[in-house]
Structures are given as structure tokens and as C-alpha cells.
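Of the protein chains in this complex, all but one are displayed in their positions.
Let's look at chain A:
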Amino acid sequence: MIAPPPHSATAALPSSSDLVEDVLERWPSTIAVFLAHRMACPGCPMARFQTVAEVAGDYGLDTDALLADFARAIAAEG
């Protein structure tokens, strides 16, 4: 067994330093949150280079509020 990496692969919820592509892959229910905020991240070639905090800044959103939206979407998914 290989030790799991200490990032989004094992975390329960996305964090501000996670890469957007990792968040989209690990928690597909967040796609709806990105779209609701009219963010172009799902499918974007830059998603693998940018963190949640960076894209929140790009769209003028509060990072903690965005993370809270992610958490709600993930919880609703069950």
C-alpha cells in the first residue's frame, strides 16, 4: 500500500488551496456551484493550475463563502 497523499484525495471537503481541477474531479457535485456563480472552471484548461482561492478572487467572490457553497452541495449529495 502507498500512503495516501495529504490533499483533496483524502480530505472530507475542498479547501482554499486545492486545485480547481482536483475539486471538480473529487466532488462532481461542486460543478453546479461553479455554474451557479457563472464561473467557467468546469472544463477549463487552466483549472489544473489554479487554486480555489485564486479563482474566487478572479470572479470577485469570497473564498470562505464559496467553500461553504461547496460544502452544502457535497452534503446535499449525501
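We adopt the following convention: contacts are C-beta pairs under 8 Å (C-beta built on N, C-alpha and C of every residue); 3 or more make two chains touch, one makes a residue touch a chain; residues count from 1.
Everything below uses one rule, namely that contacts and distances are computed from a predicted model.
Per its UniProt entry, the chain excluded from the display bears the name "Crp/Fnr family transcriptional regulator", taken from "Crp/Fnr family transcriptional regulator", "Phospholipid/cholesterol/gamma-HCH transport system permease protein", "Cytochrome c oxidase subunit IV" or "SigE family RNA polymerase sigma factor".
Checked against the full complex, the one of A:15, A:29, A:50 or A:63 touching the unshown chain is A:50.
In the full complex, chain A makes contact with the omitted chain through residues 40, 44-46, 48-50, 54-55, 58-60.
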